[in-house]
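Yeah, one chain of the complex is gone here, protein chain that is, but the others are all in their spots.
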Amino acid sequence: MDAIYKLIQHYAPKIPDLLALALAVLLPIAIVMGVFLTVFALLTWVERKALGRIQNRRGPNRVGPVGLFQPVADGLKLLTKEDIVPAAADKVVHFLAPVLTVVPAFMVLAVVPVAKGFVPVDLNIGVLFALAVSTGSVLALFMAGWASRNKFSLLGAMRSVAQVVSYEVPMVMAAVVILMAAGTLSSVGIVEAQRGLAGWFVFKPWGLVAFVIFQLCAMAEVARTPFDLPEAESEIVAGYHTEYSGFKFALFQMGEYVAAITMGGITVTMFLGGYLGPGSDLPKIGWLVSAGWFFAKLGIIVVINIWARGTWPRVRVDQLLGFAWKLLLPLALVNIVAMAIWHFASNKLVGWGASAVVLAVAIVALVKINTGQTFEKRSYRFIS
Amino acid sequence: MIGKGLMDGLVVTAKNFVGSYFDGNRKERLFTYQYPEERMPLPENSRTFPFLVYDGTPDQMRCTACKVCETECPPQCICIVMDRDANGKPLRRPTVFDIDTSVCMQCGICVEVCPFNAIKMDCDFERSQYARFDDLITHLPTLLKSNEYYHQIKSAEATRVDATRKPAKKPAAAPTPVKPVPTSTDMRTEDERQAWQRGYQGEVGAGEIVWPPVVLKKQSARTPLEQSVSSAPAANDVPWHDSGIELEKRMEMAKERPLADKLMAAMAQVDCQACGYDCRGYANALASGESKDYSRCAPGEEPTKNMLEKLMKEAGKI
Partner (left out) sequence: MTIVFLTLSAITVLGALLAVTLRNLVHCLLALVLFFMGIAGHFFLLKADFLGAVQILIYIGAVAVLILFAIMLTRNISGTEGGRGSLGGAWWLGVGIATTLAGAMCVFVRRSDLVSKLPYGATEEGVVKEIGKLLVTDWVVPLEIMAVLLTAALIGAVVIALEEEKKR
C-alpha cells in the first residue's frame, strides 16, 4: 500500500494527495479481488473437471473450449434464478447470512502475501488476523441455518458450528509452532523466515506434522469433503443453504470456494515458503516469478483438496469431533513440545532427531489409543 | 497399518484421473456418450410410438385399414378411416391414420394384434417440439416408414417378419386419387373437437358429426359391399355388415338365412382380408367347403372363431 502510494507520488506527482491515497488503497483491493475471483471461477471448473476424470467422466465440456466458460454460464444461470425466501424465514437474517459468508473469506485475503512486496495489508499480526477473521464465517453459517426455519438447515448449521469450533483449536495450535519458529505474526515475516535451502517449514519434522494438522483443519474449517457434514446431501439435503436459491446460493458457493483458496494461501504462506522460490528475488521480474511460485504452490494445495474430495467418503459426526479432540489436538500440543526441543537443541542434527523421535512416538501412541475401540450397541433413551 | 485404506483410495482415484487422459483404451474408460454427437445403440426391443410399415413406395403400405388396432388400442388413441374410390367402394388402405401420441401409452398391443405386420413400434425418442400442442397427433404421412427403416432399427425382428410374409402383392394397378377427408388438424373449433371425441366413442347420432369414422360406418351399413369379389349365393342385403353391431345381434339378423350368410354374420365385418378373402368371400369359401380353416378371421378373434366352429359343426362341414 505504501509502496504504491510512493510510486504514484514518484511517477505522477501532480495527482492530488487524497486521490493518490485513495488509489493506493483501492488498487490492491481491486487487484486482489479480481485475481482471486478469477481463480475462484477457474477453480469451480477445475474441480468439476478433475472430479469428473477421477470418476471416469468427462466433466463440463459444452460451454466454450473444453467447457472453460462453464463458470460464466453457472453465474448467469444463478443470477437469473428466482430468489425464494421461505415464508416463515427471518427475512433480515436470511438476507445477511450469505453476505457475511463472503466477507470473512475476502478479509483474509488482505494479509496473504501473493508476491514479493505485494501484500494488501502487511499487518504485524497477519496470521492471527487471518485465523480470527475466518472464524467469523461460523456465525454466518449459523445465521443461514437458523433464519431458514428449516430443520435440515438448522441441523446443518449446528453441525457446522460444532465442527468449526472444534477444528479451530488444533488449527491455532498447529500455527503456534510456525509462529515460534518465525518469531513473528506477520505473514511476510513468516515467509521471509523460510529462506534458504529446504528452509520451508514443511521440511522440518514439526513443520510436517503441523502442515498435516493445519491442512486437515483447514479442510474441515471450510467444510470440504471428507468434512462436509454441514452440507451433507445424503443426510440433510444441503444443510444450511437448503433454503437458498439464486444469487444468495451463489454467494454461499463463492464464500466457500474463496475461503478454501484463502486457507490454501495461508497454508502456502506458513508452510510452503509463500512466494519464495528460485528466481523470486530477481530484480525487475522478481515479483512476477514470485507470484508464479505462490500460485503454483496454491495449485498444489488445491489439487490435494480436490483429490481428497474425489477419494474419501464423508466422516461421521462422532468421528469428526473425536478426530479433532482426541488426535489432532494432543498431537498439536506435542508438536509444540517438539518445537521447543528443536529450539533449544545444541545443534541442528540433534534437534532434528529429537523432535522427530518425540513426534513419532506421539503419533504411534495416539493412534494406538484412538484405534481399536468398539462401540456398544446404541440404546436410545426415548425409544423403547 | 493405519491409513492404508485412505492411501489406497488416493492411488485408485489418481489412476483413474491419469488413465482418463492417457490410457490407451480411454474411450472405454470414459463411459459417457456425448449424446447429440454419439448415440448409445438402442436395444432391439426398445419402443416409443407406433409407425406404419410400407414395402417399396409409400403407396404399398401394408395397412388395410382393418381397424383391429383401433378396436384393440386400450387408450383408444388410433383413428382409422378406410380409403374409398369415387363409387364409394372401399380400397384396402387407410386414408386417415391418426395416432394421438399424447394418449398413446406405448403398450405395443396394436403391434400384437395387427394381422398384416403393418404397424410396428418405433425407437425414435427425439420428439420434442417448441410449441405445446405441435404434432401431438401424428398423421399418416408421418407414420409411414419404409421396411428398410424397420430393418435398420430392429433388424432381427424385421427379418423374422419378412420370412413369414407372403411375397409382396403387386401394387394396385392405378392408385386412385385420395379423396380429401378432414384430418384432425382441420378441427379448428373446440366444438368440432368435442364432437369428434364423442363420435369417436360412438355415442353420437347422425347429423352432427363432421368427423368421418361414424359417418362411414353408417354408410357401410347402407351400402352393399364387394359384389365383385363375392360370387353371391345369398341375397345381397346384408344388414349385419357393420362392425359396430355386436356378434349376438348379427347372428340374430342372420338367423333365417342360409349357412353362408350365417357364417358371414359371424365374421368381424371389417373386410380386412387377413383371411385372404373379404368377409363375404371367406363365408362362401367356408360354406362351399373350399376352406375348412375357420380360425382365420383375425379381427373377430375367439368369439368369431368359436361361432364359426359351432356353425360349421352344426352344418356337418367338419
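Going by the order they are written in, the chains are A and B; count residues from 1 in each one.
Note that in this section a contact is a pair of C-beta atoms (placed from the backbone, for glycine too) under 8 Å apart; a residue touches a chain by one contact, two chains touch by 3 or more.
Predicted, not measured: the structure shown is a model, and the values here were computed from it.
**Q** In the intact complex, which of the depicted chains does the undisplayed chain touch?
**A** A
**Q** Given the contact definition stated above, which residue among A:Trp146, A:Phe214, A:Phe227 or A:Trp293 touches the chain not shown here?
**A** A:Trp146
**Q** Who touches the missing chain here, A:Val93, A:Ala238, A:Val317 or A:Ile363?
**A** A:Val93
**Q** Which of these touches the unseen chain: A:Val46, A:Val85 or A:Leu123?
**A** A:Leu123
**Q** What subunit A residues would touch the chain not displayed?
**A** 90, 93, 123-125, 128-129, 131-133, 135-136, 138-139, 142-143, 146, 158, 161, 165, 168, 172, 184-186, 379, 381
We adopt the following convention: only the chains that are shown with their structure count from here on.
**Q** Between subunit A and subunit B, what's the gap in Å when you average each chain's C-alpha atoms?
**A** Result: the chain centres lie 66 Å from each other.
**Q** Over in the complex, which subunit A residues touch subunit B? Could you list them?
**A** Touching subunit B from subunit A are residues 50, 53-58, 307-308, 310-312, 367, 371.
**Q** So in the complex, which bits of subunit B are touching subunit A?
**A** Checking each residue of subunit B against subunit A gives 2, 6, 9-10, 12-14, 16-17, 19-21, 29-32, 34.
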